[in-house]
Every structure is written in structure tokens, then in C-alpha cells.
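With one protein chain held back, the other chains of the complex are shown just where they sit.
Letters are used for the chains, namely A, B and C, taken in the order the chains are written, and counting of residues starts over at 1 for each.
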Amino acid sequence: MYFSSDNWAGAHPKISERLMAASTGFAPAYGTSDLDRKVAERFNAIFERDVEVFFVGTGTAANSLALASVTKPGGVTFCHHEAHIHTDECGAPGFFAHGARLMPVSGDNAKVDCAALEAEIARFPEGGVHFGQAASVSITQATEFGTVYTLDEIAAVGEIAARNRLPFHMDGARFANALVSLGCSPAEMTWKRGVDILSFGGTKNGCWMAEALVFLKPELAREMPYLRKRSAQLFSKSRFIAAQFDAYLENDLWLSLAGRANAMADRLRAGLSASATCRNAWATTANEVFAVMPKAVMDKAFAAGARFYDWPQPKDQPGLLKEGEVLTRLVTSYATEAGEVDALLALLG
Amino acid sequence: MYFSSDNWAGAHPKISERLMAASTGFAPAYGTSDLDRKVAERFNAIFERDVEVFFVGTGTAANSLALASVTKPGGVTFCHHEAHIHTDECGAPGFFAHGARLMPVSGDNAKVDCAALEAEIARFPEGGVHFGQAASVSITQATEFGTVYTLDEIAAVGEIAARNRLPFHMDGARFANALVSLGCSPAEMTWKRGVDILSFGGTKNGCWMAEALVFLKPELAREMPYLRKRSAQLFSKSRFIAAQFDAYLENDLWLSLAGRANAMADRLRAGLSASATCRNAWATTANEVFAVMPKAVMDKAFAAGARFYDWPQPKDQPGLLKEGEVLTRLVTSYATEAGEVDALLALLG
Amino acid sequence: MYFSSDNWAGAHPKISERLMAASTGFAPAYGTSDLDRKVAERFNAIFERDVEVFFVGTGTAANSLALASVTKPGGVTFCHHEAHIHTDECGAPGFFAHGARLMPVSGDNAKVDCAALEAEIARFPEGGVHFGQAASVSITQATEFGTVYTLDEIAAVGEIAARNRLPFHMDGARFANALVSLGCSPAEMTWKRGVDILSFGGTKNGCWMAEALVFLKPELAREMPYLRKRSAQLFSKSRFIAAQFDAYLENDLWLSLAGRANAMADRLRAGLSASATCRNAWATTANEVFAVMPKAVMDKAFAAGARFYDWPQPKDQPGLLKEGEVLTRLVTSYATEAGEVDALLALLG
Partner (left out) sequence: MYFSSDNWAGAHPKISERLMAASTGFAPAYGTSDLDRKVAERFNAIFERDVEVFFVGTGTAANSLALASVTKPGGVTFCHHEAHIHTDECGAPGFFAHGARLMPVSGDNAKVDCAALEAEIARFPEGGVHFGQAASVSITQATEFGTVYTLDEIAAVGEIAARNRLPFHMDGARFANALVSLGCSPAEMTWKRGVDILSFGGTKNGCWMAEALVFLKPELAREMPYLRKRSAQLFSKSRFIAAQFDAYLENDLWLSLAGRANAMADRLRAGLSASATCRNAWATTANEVFAVMPKAVMDKAFAAGARFYDWPQPKDQPGLLKEGEVLTRLVTSYATEAGEVDALLALLG
């Protein structure tokens, strides 16, 4: 009963097999192999336009390099205060971008509120040298709270970014889960709604280490080869990342893996809705589920071998928990079995 | 006939298989799995003392984090002017260490000359605030020139570092090749000669991506968990790096792979010694061989499908090449076949 | 009628004269002159203990270097969300401290609330590598809102900092104004309440450019000579900063200048209390006054030549302004004349 995180899962057999197959023979290093090129082209097809793709090692690297590529001196990136870049990356964005700052924006369900975003951007008028300068906007899709921006919501943020001439970044560590949840195309969820740069995650969805930084607006990528090398994210045997993506993107494997994860989350959500003791903390639609439960129930589940995290109560939801209750996070993955979900639900009661 | 670099090779079957085996099931993320712990302990055994090990993604990351962990404001790292950190990492050490500098030191055979090192260090007396301050010493073992520091040579550098209270770093991207060449133990080649921090490379020797930053003096590692995370080098599925090292270090696989690479280089060296048209540029003992050959011979070899690099003539060897000759680098790996070496030698004539 | 900022004033004649006197003759550069030493010793006397003093050029430099001197990888400085370091320094603290972050803390009157501070610190438990690590606490005395921490309030923050082993910094750009307002000694307002590092400002109080970074805990200053030089804040003719401080600190000139500024602010506050159209926005005690007034009144004042700034409404005071009203900031200085205050009050009505 592993619901701690989707990165506790291993690697899907098709991805492992492709890795194995790629392990023989010789190939040019540092991203110049035929396989690297072939996979880069596949990204063009998936996004229905010419994109620039850079393989990197971690989601934090993808996000930090994305923001660094469009930073400015005294620069500010606007993101939700629950964004991964803000809460969980040990300040990496600031380090990569020479002290540039993240300016947290409020909004329900871990989604940036457009009015709040505009108000924050307005605090950085052009020429306001003491304040610094607006540099970019970043959203997380799916969010840290298991919610998903609708296409209209993305477009609304994109419109604000464009009007302020700010590059628009999407942290897609769980891009596939969001995509499956919305049932749209990658193009529709990104550049058709104004997204310029995408952190395209594979690791949480069945790869063992495959992250891609995708420039939907390739002219923003000019310095990226140097930014990536300088930050130690250019892999000599890059073809092994390419191999993972090659299998991942083939025959829509990635979508079916995300579909599986989401379906298991649906099963969990339904079970929680019917639970006598627990409840969904808020509506979620991707592969993260947040449950409120009595602490005693959580402790019992832990004792029985269930693995998941209790979670800090969001500041903006003061009435969420009743006496004795805790907030928990339950994450499903491509590897989650229905039986495990049912066993957990049985434990929770 | 692939002699471009040892990182053009793939992954050894035993390593691929271990990866495959590790790909099922669930495990705690970010380096906290049982396998991560088990492998960390194996490093203790290999180095015959308690060390602190941090898995990272690239050799550049290992080197840069090593230097960052002991940097100071205005800090200076002394290294050979041909060191990888100086010539081939796009300034990553300076980026990781906030603008700290590398101060190149001369020396034959790409090895730091002790007198030159002392002279450079002396240029940074304590309190000389305009100059900056000495921060660390770094050597590469095996060197970029295919040579290997003897144990006495390492000890001599270590003694200078210690006397000046400077942490001593070894870039061991080809650690195994050097070790096999010297026929000594890891402890003898490192901390018994004064080395404090080691970049322990696996990628060039049969792993597909496995680098370890090894603190032989664990108290220097205090900030490393944060340094690593902040620079986006903490991998969620870290156990896959652990799995590679698990196979790599088992039954001395790593030594036998390096032994194979070195033996193939020996074969190449012997062939060059007997060649009518080509010659060894200088004496090498690890898995890099530098050959002087007529440009026409190189072109012919390329045309026949051989892959290797021509190489810039070292500044301090002005008389190395005669009219019409070029310097080339030939690298063998665990995957190099004797037949390939012989075929190349036949081509070179 | 100049109330825009205390840095619109010039330099007090005694300070100008001392500068003039210091301008002849030769003296060792870079802070090593007799005058530099003499003034450094005077700081010991003023703070009643041995301190380490570093002259720098701007308040931003003093603050940023203070935080940089105690930063850590992934480090976080806790400060009020209205702190100058957070709102008005173009991200300089993050730049000096390699991407380290400021974590804004709420609190009435621009003073850090202790419960909120503890809650924020608690979000950075030891070993929480994803979050980063707590590195320091900073308060501004007097605050950006013209308020002054009481000695007990400083002690309370200091106690929290000490309990969490976090260095405690005070931004004293208006140190003298706060000191005079409290009527206590420098020691009482700083290290006796737990303050470890102080940005001691002279520029806003009658110097033309004199800022000092004072380490009340000298062992924290070990790297500061290099930090200062590396960030281009070591002045060759440092003795001219020393000369300013020499006059500034002599015969309590600094206290009498701040007393004058505060008294002018008192006169302004009293006038606003009696005004038919304007009012004090909140209670202030140093040399910044915040006034609520009808926009028409402000415009009339501007037209008549008064100089001051309208000010953004604090987020946490939504009911502050009535329809048609604006918030304004009025700053007095050592050079403000009573007649100017009265003229302004007459204009405001």
C-alpha cells in the first residue's frame, strides 16, 4: 500500500526494456546520438510545432533552468505560494537565476488567481529599480493539490503573461496526468494557451529518470545549451534518457500510464466519498488525492503498513480540519494496483 | 572502431540487469531506500573508513559540488591548466561556487608540478584581501592526458595542501582506470595520501549514469545535502543510481572493466610503438592514448569508419608535431574489443 | 517643503567640515589608515563591547553582506513582508547570498509577529532538504512604517532566533531615530536583546555616504573582509567614510540630528491629529509619518510645491482608506525646519 509519492514507483517494463536495448553498442555522447535526435523530433510531432528539447536529470533542474533562461537582474517569477518551485526545491530557482526571486501569488486549489496575479505584477512597474522587475509567470499542471487548471484558466494566465510581456512557464512534473484528466492534446494545454516553456516530466510516470525542458517558443532557448552544461545537467550518455522517452512516447504509453494512475486516484476518491470516517479534503482530478481523516485512523493505517504522508494544513483553509483530524496526501502511480487501493480504503474504513 | 571517448560506450550487461531488477516494486525516494543505504555502506568498505557518499548525475556535478562544499568568498582552487574542471565544464565550478576561481598550475604530463603549485598558493597570503584566498587543491586521476599520478606524487600534492590547510579534491572520472594502473587500493590512492574529497566516476566505466561524490573527510560534507538539492542533483529515484553502483562494485566488476579498458589501451600503445607512420605522443598508462600521426593517415582512418578526435597541441610542447602531423586522442573502454584495436592499428599502418 | 525622504537632505556642516579636513595629506588606503582605526574603536565604546566594523557604501550593501555572512545553501532569512530588504533592494540579498531567500513574516505595524515567526521557522525543520534551511532573522529598526520595536519586542524576537540558533540581524538604516525614540543605549537596543549583526546607517541622518556593518558577535565576521572586497564595497579612500563617522559620533551629534528629525515628525504628527481633513494613518514614533488625506488635498499640496510620496495601501489594512482618500508618507530629517512643517500642515488644512 504505497501512496507516498508517484516517485516511489520503479520503472515501467517497456521503459526498462528499451534502456536495456540501448545499452549495447557505441554512440556519440552529450545528446548528439541518432536516438537523441529521433526523440527530439518526436517532441515536435507531439506538440504539433517545432520545439527545442533539452533532456535534464530532475524536475528541479528543468524548472530552474526554465526560469534561468528568462531571468533578468532583480527578476521576479510569479507563481502560486504552493508551487513546487516555491516550497520544495531548496531555493534552486534562485540559485540558478542568480538570486532572482519567486513572488508567491494566492488562489484557490493551488491555482494562481488572475486578479491576485495582476496585482502582484503591478507592484513591479517598469523602471521601478528598487523593487526589481517582473521576469516570468509559472504555473504547475497538475498542481501540488491534485487539481488541474482548465484550458480557460491556463489561457487566462497566459493572456496576463503576454500582456505584460512575461514568458509563461508550466511545471509539468505531472503533465501527463493533467493531460489525461482534461482529455486534450499537448498543444491545446500549452502553446495554444500561451505557454512558452514546459518542464515535461517522465520520472513520476514510469521512467526512472527522464525529464525534458521543452521550449515551445524556441527563440527563448538560445542560451540553454550553455546554461545546461554550466549547471552540470548535460549527460554524457544522454541517449539513455532518450531511450526512456522513446519508449515512453511510443504508442501513447505515457498517456496510458497516466490514465492508470488517474483511474486509481478516481477509485480512491470514490472510496473516500463513501467513507464513514474519512473524506476528500477538496476536489482533485489528477493522481494526487488529499484526504481528511481522524489521526487515529491514520495511525492505524500506518501500523498496518500503508505508506502516505500527513500534510500541513493550507494556511488559506483554516476551517478544514475538525478536532483530532489530520490532512493526508495519497498519490497513485502507473504501478498502483486496484487491490492496493481497496486494501487502503478498507483500512481507512 | 570507436575510440572517441569511453562515454560513447553503453552500459555493461550486469549493470543493465541490476537496473532492470530494481525497476519493480516501490521504494522510498530521494536516496532514502534500503538499496541507497546498502550501497553507501559498501563505499565504507571499499575505502576502509567511514565516508559520506552522495550520488549525483554527472562528473561535472560531482566536481563542482566538491569545490563548492569547501569554497570561500574570493576563493581559489588550484588545478592543472589541462584539468577537466578548467577546460571542459563550461565554468560550472565557478557557477556552483559563486564566482570562485580556478587558478591553473603548470606541470608535465598534465600533472600539477609541486613547485609551481607552491608558488601559486604563495600568491594568496592570508589577509591578502585584494587577491582572494586559497580555498582548495584539485587533481585529476587519471589525468586528461592518459597519465597517472604515482602514489608519491599524490602524497606530495597532499602534503602541500595539508600544510596550507587546503582541502584536497581528486577528480576521479577515471578513478578505476588509474587504480588498476597503479595496482593499489582505493584507500592508498586517496585518503592515505591526503585526498579529502573524491569525485568517483562510474559512467565512463560501464554504468550509464552513476557518479558519486565521496567525502573521505565526512565533516566537510555537512552542507552537502542542501548543496546537492539546491543544484538539482538529488534524484527522486536515486535507487537506480544505487542499483548501478551495486552491480558495479560487486565482485570487483569495476576493476575488471577498467582492467579491460587499460589492457586495450596497452594493446594500442604497443601497436603504436611498432607503427611505421604513427607514434605515442607521450607515455600513457590509463585508458587514454595520445598518438601523433600524419594528417593523411588520420583522414584515411576516418574515411574507413574509425572514430576518434584530433586534439589541440599542448602549449607547453611546442616541438611535438612535425610538418603535416596531427595529435589525436584514442580512448578505450570496457566495451572495446581487441579486434577493433587491431583493425585500427592496421588502418594506421 | 521636502518630506519625500530623509535621503533628500544633504550633509550636516560638521560632517562636511570633517570631510574637508580629511581631504589633505596622504594616508594608507583600503581602511588601514589611523582614522579608520580610531573610528572603529569608537564603535567599541558606543556599543560597550568589542565589535567588528566594516564601512560600506549603501544600506543595501550593509544588509546584503550581513545576510550573506551567515547564509547557508538553500538558506532562508525571516523578515517582515514590509522589510526594506524584501521590498526595496531589487533582490540584492538573494544576489549576495547565492539565491538564498527571504521568507516574509506578517505582523502589525511592520513589526514581525513572534507567533508568525515561529510558525515560519517551524516550516524549515532540520534535515528538510526540499524546503531549504533556516539561516537568519532580520528586523528593521525603526521600521518602514515609522514604528519602533520596544526593547521587549526585540528581546522576544532575539529569544526565538537564539533558540533556533539563527543569527539575528537588525537593519538600522534609521538606527539613530529608533534609539532616540526609545531613549536607550545602543547596547540595550542591540546585543543586550540578542542582536548579532547591525546595519548602522549614517546616510539618512546627515552623512553623505556612511554606512557601517557592525558585528556585535565578531566571530561571525571572519569572512567579511573577503565578502566585502568581492562585492566591490571596499573603498580605497575609506578614510573619508571614517571621517564622516568621526564627526557623526562625536559629542553625540548623531543623536542630536536624529532627535531633531524625530521632533519635527512629532510636530507633524501633532498637526495631523488636529487636522480637519487629514489624519495619522497609524501611530508612529520615529521620523516617518504616514498620513491619510483626501486625494484633492494631496494634489493641492503637490501643486504648492510640497514633496512627499503617496504610498500603497498595506494589504493587511483593507479598511484604512475611505472613498477618495490616499495614504501618504512624510519623512523628516535632521535638516527639516519647523517652519516647513508648519507650512505643510497649513497646506493640508
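As a convention for this text, a contact is a pair of C-beta atoms (placed from the backbone, for glycine too) under 8 Å apart; a residue touches a chain by one contact, two chains touch by 3 or more.
In this text, all values refer to a predicted model and were calculated from it rather than measured experimentally.
Remark: the absent chain touches shown chains A, B, C in the intact complex. The residue touching the chain not shown here, chosen from B:Glu89, B:Asp113, B:Glu153 or B:Glu211, is B:Glu89. From the set B:Gly57, B:Gly75, B:Gly107 or B:Gly201, the residue in touch with the chain omitted from the display is B:Gly75, counting the whole complex. Within the full complex, the residue among C:Thr203, C:Asn262, C:Asn280 or C:Thr328 touching the omitted chain is C:Thr203.
Those residues of subunit B that touch the chain absent from the view are 73-76, 87-102, 123, 129-132, 312. In the full complex, the hidden chain is touched by subunit C at residues 2, 4-5, 7-13, 15-17, 19-20, 22-29, 56-61, 64, 89-92, 95-96, 203-204, 208-209, 226, 229-237, 240, 307, 335. Mapped onto subunit A, the interface with the missing chain covers residues 30, 72-74, 98-99, 127, 129-130, 132-133, 223, 225-227, 229-230, 234.
In this text, only the chains that are shown with their structure count from here on.
Distance from the subunit A centre to the subunit C centre is 41 Å, each centre being the mean of its Cα atoms. Counting partners per residue, subunit C has 73-74, 98-99, 129-130, 132 as the residues that reach two or more other chains.
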